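Right, one structure below, let's go through it.
Removed: one protein chain of the complex. Kept in place: all other protein chains.
Chain nomenclature is as follows: A, B, C, D and E, assigned in order of appearance, with residue numbering initiated at 1 for each chain independently.
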């Protein structure tokens, strides 16, 4: 029934290639099927002005789509002179999601920026960004700890994200582009290892949904994130 | 336990004053406690370029906070030269929420813009905007029908929105500013009369939450939206 | 002869509702006929960089029109990414007019920003803004004096503004929108209690005017401002 | 008494060098004392969208100050990415002033843009711009008439502008920079040959002024503009 | 003598991986040592307004550096709201270089945009962009020809680019970052197969150079480009 022939609770294959670029303190290329995002973690020994003197750090995210990551070329946001509402919404989500698992006191007075640049898009770019950003963050923090700049691990848990949706009446896991553009409802879940929820964004597109529908999507998301947690763990060991 | 002394499932008083401005085809000033938003619906006999020739209309939303709607003055977005990510996120949410209950074919080739300008803020400005925008839209469509420009009512249902959150461990309904700035989780629900969900945005702030927590928030939201549906109905009769 | 049936020297009714919003140190909703402007005064304990260390304060104004304050919806300046020339011209005028009656030494090293947001427009929005801004400023300074932050009243006089014009050959007071869009000349006067002039901006639109015409407009303006001074006084007692 | 030693009703010497640049349809370099402005008139056979099909033309103005026209270098507006409020205010004034003497029907469906670029500033740049722009416009229209593109002269009158002010208690004509920065009141008059007024902008700076003061400034302006009308006439014969 | 131990006329290893992304009509990841640039060619069946109706096509380039392509993170141009002068200079160079080898008549009324996104930077990103863009263009044109949309090959020649410089007094080929930041002169050559020059940009940094120096750099560039021509040919066969 799904265009890809996948079962409703079947994810696309995930691969995480760490160290994809050499300058960043942490980096990976995460692929969820044909969606590929380059995630880098950059450590800077400075913090935003409103945090100064509090002995705390900060984690933030930025997101961009290369112009030809998609089927038809999109114009470059730098050329247009502003970031779209969609881009800003995603950036804010990435930052919030990662901050949910970091102890800012233990991080100390430094900022880590997670840049998520979509090389190729086939649905689920924001969730792949979050899942990959955690890997880049983990690698960067490992390096700070190895160098003795941090003594207690500030990363408390794993965090991962996945999209689910109601496609032709059936709840399905990990929407690809053909499903995403035709779904009745589209939900992004950011989950934390152990089953807690960091964020739910569930939107009715063609048809609305009910409490039961929301729960079924959440349960699919848990299945999906368990798979991602495993891939993250394998990539960072 | 709540700073305001309200019970966990108790909403702030809602009032909706229709016809607050005279030029707009529909308008109201909605007050949810001390949060007050001016909502206007403007009908224009033109549609966005990508809709031309499809025989359909469009509904969109814009949102702004007056500089001194808040405790301390915020800078004016027009002066800064761009809308913040938060503003754009809210605008997109308003538009999506209202479109969820409108049949674009019946609306015909015209656009209705819902402007939500926050006069005074005390938490829940985006949800009050959606609830008030529906009233402005209803009044504007009534006027189009009265003038014979539309023959079949394009508004299929009522839509309303409310925030809920986990405050000091307890799920509570309709967060005001003191609660909002100190909540463990903050969720905005956009619901449709009859119990369907148009949108859920639930974010962990201090602590994460689980499936049970999400459900309890959703149930509070249903109680809240039932009250708003009633106020909307009374205001537009 | 006037569309509204008013006599040439007859103003529209003025009402000033103080305390319209609760967060601002001073606020009012001023109505001049159907023109309604929300004016707030925000006190900030900081001054522009070029004033630092001089022991003086600053008073400045900002102005905006809600998108649907007018007959047809105007685009939002924040969305367009810049303020129009008209907006900036009006903002500068508001600031200059209020500064003309304030002793900056007595104000001390703080800034008061007067935000004038037009809720509904029917001609004369810039002059209503100035007249209302004085009320908001007066209330804010009263509050600073009550709290002992200022010991000598920095407001030396009242200031008010009114538009006059030559309409179908006759000088008339307080143009409303139908007159404004059809006037031969349009003049805005900012006057100070006691008969002094703070600013004159008189523009020929369809036909030019002569010295005699200018004087007749000025005399009408004095009549109008006397009425506004009274309304200001009543509102702030 | 005046820093320059001039009598209160004495203008600075005016020179108008026509044909200062070769590409523009009309151009001049106007010097009022040390203030020097390059004015060009550019004819384009297209009109703004809102005028299409009305058989009318349009006249508009643009203004800029070269970065080092002033005592200390100002930043370039193109580099800052926006025009200041002051620049926009002046541009609007230039356009309005010239339109006051042009019959748009006779001009036909074309636009003339008057660019006023300040090469050197010593007070009165906006008034010199208007006076010089008329010369550039006159030359451009002459050329259109000579080429048979226009048959009836659309320029109905001369227009000129001058600043006056109250300096150390005395009304004086044609403020230079040292006077301008120290004046109690500063007024710009745009006058039309024969004594009519196109625009008055009179602002109290240090002290306010009264009706008598306004009249005395207006009378000085008439003296000044008579001198400018003569110089314009001589330059364009 | 060179930090990398290379001989003065020794290039870094070049690899070109074609088909790096699936949506673009042509794409490759070009690596020149540690410099890696993703080049995509996007075909659009529309042309810039100024070319309409001429029966010709257009080729243009865009360039960007991912924020963490470099040793320290640079801010994102989309977030800053404008492209730097450097970026625009490079974009213009890429477009000019590719247009030098394309017959626009044979291309027909379509536009090909060459996006060059630097994944990792180690000197020579603009020259690698040009060399890689040719490959992406070649692949896209091959695909247009295969689909019968173009009948005569519009690509007349190969074009490639390389940087050379004077490092510690010696002319060297293909500067990497440590050399680039310490060179006395830095030159970028865009050459065409067969020995013709499309563009030379040679800049003295620490010390100036003479005619002899320029010639020696040009001769190194010819050696370098011959190697690149070969790599391009191998990648596109």
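We adopt the following convention: a residue touches a chain if its C-beta (ideal position, glycine included) is under 8 Å from a C-beta of that chain, and two chains touch if they have at least 3 such contacts.
Keep in mind that what you see is a predicted model, and the values were worked out from it rather than measured.
Interchain touches from the omitted chain, evaluated on the whole complex, reach D, E. The chain not shown here is touched by just one of E:39, E:98, E:139 or E:198, and that residue is E:198. Checked against the hidden chain, the listed residues D:11, D:38 or D:107 yield one contact partner: D:38.
Although one chain is hidden here, its contacts on subunit E can still be listed: residues 82-86, 88-89, 91-92, 96, 100, 187, 192, 195-204, 208-211, 213-215, 218. Residue positions on subunit D in contact with the hidden chain: 21-24, 27, 34, 38, 40, 42, 44, 62, 64, 66-73, 76-79, 81-83, 87, 113, 115, 117, 119-121, in rising order.
The rule is simple: only the chains that are shown with their structure count from here on.
Measuring from the averaged C-alpha position of subunit A to that of subunit C gives a distance of 50 Å. Annotation for subunit B: residues 81-82 touch two or more other chains. If the chains shown are joined wherever they touch, the resulting network is a simple chain of contacts running from one end to the other without closing.
Contacts between chains, counted with the stated touch criterion, involve the pairs A-B, A-E, B-C, C-D.
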